[in-house]
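Only a single protein chain was left out; the remaining protein chains are all shown in position.
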Amino acid sequence: MSYGSADNSLPLKNFRTTKGRHGGVLDWILSTDHKRIGILYLISILSFTAVAIVIGLLMRLELIAPGETIVKPETYNALFTLHGVIMIFLFVVPGLQAIFGNFFLPILIGARDVAFPRLNLLSWWCYMIGALMAVLALFTGGGAPDTGWTFYVPYSVRTSTNVSLAVLGVFVLGFSSILTGLNFVTTVHRMRAPGMTWFRIPLFVWASYSTSWIQILATPVLAITVLLVAFERLFAIGIFDPASGGDPLMYQHLFWIYSHPAVYIMILPAMGVVSEILPTFARKPIFGYKAIAFSSLAIAFFGYLVWGHHMFTSGMSDTARWVFSLLTFLVAIPSAIKVFNWVATLYKGAIQMSPALLFTMAFIFLFSIGGLTGLIQGALATSIHTHDTYFVVGHFHYIIFGGTGFAFIAGLLYWFPKMYGRLYRMKPMYIGWGLMFVGFNALYFPMLILGWMGMPRRYYDYIPEFQFWHVVSTVGSWILVSGIILIAVEFFRARKHGPIAGDNPWGGVTLEWHIPSPPPHENFEVIPQVTWDTYDFEHGLPEKTAEGASHS
Amino acid sequence: MEKQVTLPYGKYVMVWFGLLALTALTVTAASLHFGKWSVLAAIVIATVKSSLVVLYFMNIKYEEKIFKIMLAVAILTLMVIMVLTFADILFR
Partner (left out) sequence: MSTAAHADSGHHLEHHQDHTGAKIGMWLFLFTELLMFGSLFLVYSDYRMQFPADFHFSATSLDPLVGTINTLVLLTSSLTMALAIAALDRNRQRIAVRLLGVTIFLGGVFLVNKYFEWSAKFAHDLYPGSETLSMMAEGERQFFNLYYAMTGLHGLHVLVGMIIIAVMLWLVARKPRQKHMLLDVQPARVTLQDANDRELLVLPADDHVHEVHVTLVYDQHEELSRRHLIHLENTGLFWHLVDLIWIFLFPLFYLIT
């Protein structure tokens, strides 16, 4: 399979060249074109993530030796809080939904845009304003919050650091998430092309749709929770203050009622990306389309039932503990179904290797490790031992970074040619993958060991027995980041100087591969009439369908 | 040329009378000192009032099925959250 097109130039009229009413940057930051908004999210999200990565490196550097290494303890508390707040609220929660969902959801269902384009732009502005408020909190009031990204009471209402501004920023960010979810649900219900039935929509759309429901129903609970923290700090309305009869556990409940479903906001679109990439590079339909579709919905629903597993040692009733433990084991089932289906998709497929596929396979491996370590914590007896240790830190990095993070890169590798019209060089991506895979496991596997040995999380100092694995972990962080840099540099270069990709470099069959790269402003010249099944590599190839034929 | 989407004026007024009556009911029930049951009574009456508002004022009764399904999902989610939280606070 040779990639690239015979043509030597990008299509003249694409979504980047469309002239708006203002000219220049204003045409982008005031654009209601879902593709431009997707790119805006891409740029802003990656910028914040880069900062959070640097903070992570600093944290690892501090932990390479016991005692003070490069920062004071108070600074270290602020560092891990900031790392968490940025990575969670500014990267993985909006992440794939805001970037790939915005860019591709309408195209995948044959629509010209989302249901509410202006609301979509508002979503991005809420993201930027919320992010700016969080950044401002670092430099104003009492300075950067040191509560951890979870803002537990009573410390969060007593600390002199600028928690108020930070949580109000989170409140505004919540609106961004809600508006995106609202937009996508309406879009999928109302704007599918003729013939695009519910069971013909691509699995990324199923994932995005399920995610949107979580965004709509779970985020408001976080909104009121952070608002109440702000009320307590600003107006002395002490709803969680134990000194006036408040229940700090109530805070934890409300916080995790959002934050557990939030992790499914993080992972579902990533799983959707995996479900798109595998059929294309195995050149056969996804195994068990309906099972994966229903699993997405099941994960979204079950995700609401398990939040108490973050609170096993908090003082909850015994009844609650075993109820949540049981439910936690149940929620693993739909994810497992997906993993089995993905592997079955590859079985007896005509595999074409590519960096996108390699990152996808790494996702399956790393996500599985993360999931299995989750089960250990779902069981009450072992959870008592691992709670608040590095085991948890290792677990969630395997899931969020090994899962969402790797899937994000896979998605970029897969869809970059469509978004930019150009191809990247394979070699830096393969080498980058190798560095990232080795570095990732060197960085995070020791955390599982350290946690099991008893190293607490969010600790600045530790006993000398732990140092060996900390050194391994820190060295792993350097290897990992060098891989990231290699890949990032190649992406940057390829944006402007890569060879022309053409409409369908990978031979995909979903609708985005039926239109030019980059896509024109209105996506489709003529709205397609869909008569083929989603992953049909016989009848779904662009050259075989009516619109593909008419377009060429 | 466009189809009417609302009900006859009189129907809305009837619903309003129903709401007024239920309000009178809940106020009198409160002064009757049912003790433990007064909270339950208040919530039941409030639920009936809400149903009137949702079904008729907000037109859910006459909307397409998808609206009813979505509303049910939202209410179900809230119920589930409340029940599971009570699994903790009720048994501490």
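Going in written order, the chains are labelled A and B, and every chain counts its residues from 1.
One rule holds in what follows: a contact is a pair of C-beta atoms (placed from the backbone, for glycine too) under 8 Å apart; a residue touches a chain by one contact, two chains touch by 3 or more.
What you see is a predicted model, and the numbers here were worked out from it, not measured in a lab.
Enquirer: Tell me which residue among A:150, A:186, A:382 or A:482 touches the hidden chain in the full complex.
Expert: The missing chain is touched by A:186.
Enquirer: Based on the whole complex, identify which of A:202, A:238, A:308 or A:476 touches the chain you can't see.
Expert: Of these options, the touching residue for the absent chain is A:238.
Enquirer: Identify the residues of chain A touching the omitted chain, counting contacts across the whole complex.
Expert: 21, 115-116, 119, 178, 181-183, 185-186, 189-191, 216-221, 223-225, 228, 231, 235-239, 244-247, 250, 254, 257, 525-527, 550
Enquirer: Could you pull out which residues of chain B are in touch with the chain that's been left out?
Expert: Residues of chain B in contact with the hidden chain: 2, 4-9, 12-13, 15-16, 19-20, 23, 26-27, 29-30, 38-39, 42-43, 45-46, 49-50, 53-54, 56-59, 63-64, 66-67, 70-71, 74-75, 77-78, 81-82, 85-86, 89-90.
By our rule, only the chains that are shown with their structure count from here on.
Enquirer: Using the touch rule from the top, collect the residues of chain A that touch chain B in their complex.
Expert: 189, 213, 217, 221, 247, 249, 253, 257, 304-305, 307-308, 315-320, 323-324
Enquirer: Given the complex with chain A, which residues does chain B contribute to the contact?
Expert: Touch residues, chain B against chain A: 66, 73-74, 77, 80-81, 84-85, 87-92.
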